[in-house]
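Down below is the structure, laid out as structure tokens.
Left out: one protein chain. Kept in place: all the others.
Showing chain A:
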Amino acid sequence: MDKFFQPQAPRQSKAQKQAADSQLQPWVEKYRPKTIDDVTSQEHTVAVLQKSLLSTNLPHMLFYGPPGNGKTSTILALARQLFGPDNFRTRVLELNASDERGISIVREKIKDFARQTPRAQAVSSDGKTYPCPPYKIIILDEADSMTQDAQAALRRIMETYARITRFCLVCNYVTRIIEPLASRCSKFRFKPLDPGSTSSRLSHIATCEHVDASPDVISALINTSQGDLRRSITYLQSASRLSSSTVPPTPITARDIQEIAGVVPDVVINDFVATLGVEGTNDMDIDPSPGSGSKSNFDAIRKKVKEVVREGYSASQLLSQLHDLVILHPTITARQKARCALVFAEADKALCDGADEELWILEVALRIHKALS
């Protein structure tokens, strides 16, 4: 209960009753950037947007990039900085994949929304002044899940209401946005977060939350989340709940993070590859593998695969760890590595297509074994 007495993070307006919840809020929401300056790592984007904030002249925009790197946060923060809390509702329309976005519905909604010409009302109830430019912003979040038809219809809508609206399309896969639409927008690529920014953002949150996060822990977070800041924040919060709930509280360890992130433990991986005939390196103390030489390699490998599947590890996680181990292995030859690389690629594609995980783990295992013998 010591949380109760901790100083509270400074709050930004909004309804009071929501503020009371802020301690119970998940950190990803609590530390969602409030202004575009809070957005880390996307320097280029932020710099351009800063300028347009000053001139208050926005182009149509297309934000794209992998999950959890600040796309939604940036556009929401920008809109808030432009219009302030009072006008936000009347000036910003957010439509995401959970809204009905058939052609006719989008057209209706946008028509309704865009009908009244916006009037400027610069001074807001919180005493600040906002630029409040004379247009409305329509955010189409998760735009890559819109059908081609709906996107095509959007072209016309964008033109019809060009004077009084600005569109911001947000998506993960820019290739799923049709070209005529993409070409009407200024494109902003959101990079996966670099280790430096991830580290400083995580340390900042850890300090605010009075959590002890050692450099080991931070680096485990960076490695497991691969540029997805939302994921690393979720991991950190989960780990801190666990560590503070034991009696007496224990510090968070890198191993905790890996467990939460679903990383397959080294012993399991090493044991697995030993069955495939991969020689142990110095840091893997495994008995000489029973696999090589003995009669039924196939059965030994199949048995091992079944064991791993029973543990429930995600196939893609397992494959990526196997990949790293094989490719960096000191004694496997380049030719052998090349053969393994082929099967990793095939398996990745197959899993994306929804293939059976057990069949493909077995396939990868058998092919690595073959490549090495």
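Points to keep in mind about this one:
The rule we apply is simple: contacts are C-beta pairs under 8 Å (C-beta built on N, C-alpha and C of every residue); 3 or more make two chains touch, one makes a residue touch a chain; residues count from 1.
The criterion applied here is as follows: contacts and distances are computed from a predicted model.
A chain of the complex is left out here; the name its UniProt entry carries, from "Dolichol-phosphate mannosyltransferase subunit 1", "Anaphase-promoting complex subunit 11", "AAA+ ATPase domain-containing protein" or "NEDD8-activating enzyme E1 catalytic subunit", is "AAA+ ATPase domain-containing protein".
Only one residue from A:K187, A:H210 or A:K306 touches the chain missing from this view: A:K306. When the omitted chain is restored, the residue from A:S52, A:T90, A:S145 or A:S203 that touches it is A:S145. Residue A:T234 is the one among A:Q151, A:S199 or A:T234 that touches the chain not shown. Mapped onto chain A, the interface with the missing chain covers residues 18, 21, 23-29, 66-68, 72, 96-100, 102, 141-142, 145, 172, 228, 230-231, 234, 237-238, 241-242, 244-246, 260-262, 295-298, 302, 306, 309-316, 350-360, 362-363, 366-367, 370.
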